[in-house]
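For this view, one protein chain was removed and the others were kept in their places.
Coming up: chain A.
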Amino acid sequence: MGVVVQWKLLTRDLMRTTHSMDFNYQSYFFDLQWEGTARASMAAGVLTKGLCGLCQPRIVAAGYSCSGPLYATATAVKTLPLQTDSTAVTDKIQNLPLETSDFFRLSELFSLKDLFDARVHLGHKKGCRHRLMEPYLFGNRLDQDIIDLDQTMEHLQSALNFTAHIAYRGGVILFVSRRRQFGHLVESTAGDCGEYAHTRYWQGGLLTNAPIQYGPGVRLPDLIVFLSTLNNVFQQHVGVRDAAKMNIPTVGVVDSNCNPSLVTYPVPGNDDTPAAMELYCRLFKMTINRAKDKRRQMELLQGLSPAGLTPGSS
């Protein structure tokens, strides 16, 4: 078990003051105090360790500097099933992005100010707070939880980086969200990137009983991106648990009322505001498109025909 540092939140009822909202939002919440600075190793790390300990060891593709060994334990990247004759060129194409930390330069896609403007820092009320989300929260103002955007930046960076690597290797990415308000947006995003979406009623055995449901030889998603981890009755989406069962890595936007423990790359952030959801969809779309374009570029440079990516992907 990792070290769990006790947080002590000092919340104050504030007078409404008119601060000029600069992008350094910490100065906006200057009166909130925190004790302790260490980030706890959450149950997430423990659980993924436990899960991956059970399964067969796979190739680890972690060519980026994560913020500590928190969540990125043995996240498997499945090799393409048809890569029977792995030539040196294909190996080089596959391994080149792993040598640089931010190979796809995703940090230029978003900044803290963008997150703040899209109201990503706004969480739910104090009564809705999930205990395991406390490390990600900056504080609480007028009974509303505020998510720590510094941590969000790091988590978002690692999540987008991971998504980019998966897309670069031609993996199947499934976008899941059960929020009816944003279902159409998520489906359009998936269609635009050439990936897949599931914003409808989740039938029980979609992942765990796939050969019966879809037919033998079906390929399961290599990454599942949850744009909201809750379903319509405020319980955790079944897909989170099923993906953990099937050893499929997940990226999830976890709000202050969500359980981040089973999500491989949690991204603490708001999942209720249209602005925030549009930001996430835009970021994921740009990441995936960038990664796929990069792959095509690499294959052209190395003189190969584009075999790793299907014609349908944009």
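As a working rule, a residue touches a chain if its C-beta (ideal position, glycine included) is under 8 Å from a C-beta of that chain, and two chains touch if they have at least 3 such contacts; residues count from 1.
The rule is simple: contacts and distances are computed from a predicted model.
Undergrad: Hey, which one's the missing chain according to UniProt: "Protein LTV1 homolog", "Septin", "Small ribosomal subunit protein uS9m" or "Translation initiation factor eIF2B subunit delta"?
TA: Listed in its UniProt record, the absent chain's protein name reads "Small ribosomal subunit protein uS9m".
Undergrad: For the chain left out of this view, which of A:121, A:155, A:178 or A:198 touches it?
TA: Missing-chain contact among the listed residues: A:198.
Undergrad: Tell me which of A:160, A:206, A:251 or A:291 is the one touching the absent chain.
TA: A:206
Undergrad: Looking at A:134, A:154 or A:187, which makes contact with the chain not pictured?
TA: The missing chain is touched by A:187.
Undergrad: Out of A:98, A:172, A:246 or A:286, which touches the unshown chain?
TA: In the full complex, the listed residue that touches the missing chain is A:172.
Undergrad: List every residue of chain A that touches the chain not included in the displayed model.
TA: On the chain A side, contact with the omitted chain comes from 80-82, 170, 172, 174, 184, 187-188, 190-191, 194-198, 200, 203, 206, 213-219, 221, 310, 312.
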